[in-house]
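Note that this complex is displayed minus one protein chain, with the remaining chains in position.
Coming up: chain A.
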Amino acid sequence: MSGAVDTGVAIRTNRVTRTFIYLFLLLFALFYLLPLAVMLINSVKPLSEITGGNMMALPNVWTFEPWREAWSSAQIGVQPTGLRPYFINSILIVVPAVAISTIMGALNGYVLTKWRFRGDTILFGMLLFSCFIPFQIVLIPMARVLGMIGLAGSVPGLILVHVVYGLGFTTLYFRNYYSAFPTELVRAAQIDGAGFFRIFYRILLPLSGPIIVVTIIWQFTNIWNDFLFGSSFAGQASQPMTVALNNLVQSSTGVKAYNVHFAGAILAALPTLIVYIVSGRFFVRGLMAGSVKG
């Protein structure tokens, strides 16, 4: 009998707690969405409405002119090109850099777990070290290296830099994922007559979906959002989106076109947002998969 009473209380408490939980979550969601809302609202207002008063108010006149301007005609540096060429630069840097660092990370993880050799843990430790180096330290040596191999100020140079400094993380992800992977599978495949690469792309890669997604999201976000390497190593023609956005916002001539700046900032953030929305749920799943074992 007392059991029945208890159950009733438990359900009631549960309902109250739930209400609180949802209120709390709603509050936080609103809090985090506020900056995005402000950016969106102000990017579709004429500049006069912003300078004339309320940042929070909805626009009286809706206009997409700031977006058009940010994309194709805003003054960046010396040319009125808008962000478009820099957006293309960023794509040209990010896509190969993510692809190369992910593939190499997967190969590294495969070798470090399934083709172990003397000193492999030390090698892995050294690779891991690159995750902890503050990138400011490597700016000057890297600039020297890029100069020596003739890639300074170019898109391939930036790709190289991002691949080198992404390898630590991609290797870590894949190594942990593959260490939970039964070695007997590799041995069975060896007896079946599959070689090094055949085992990799017929057996390991098809089972690496979650960790590939994690790595791609991680690398894409990091490289897309990179400002330090972009501003240090890019030439005039190879500046990425982040550097261009900075130049747009920091330009000291004329009136500050806040609406254009907001539109530009959203444009710069859009690709990472899309990547997260499309594959975010794999991100958590993949991180868990790697961390359970190994």
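Throughout what follows, a residue touches a chain if its C-beta (ideal position, glycine included) is under 8 Å from a C-beta of that chain, and two chains touch if they have at least 3 such contacts; residues count from 1.
Convention: contacts and distances are computed from a predicted model.
Undergrad: Between "Anti-sigma regulatory factor", "Two-component system response regulator", "Choline dehydrogenase" or "Sugar ABC transporter ATP-binding protein", choose the name on the UniProt record of the chain that's been left out.
TA: UniProt lists the chain left out of the view as "Sugar ABC transporter ATP-binding protein".
Undergrad: Out of A:S154, A:Q190, A:N225 or A:N246, which touches the unshown chain?
TA: Among A:S154, A:Q190, A:N225 or A:N246, only A:Q190 touches the chain that is not shown.
Undergrad: Going by the touch rule given at the top, which residues of chain A touch the chain that is not shown?
TA: 182, 184-185, 187-194, 198, 202-203, 206-207
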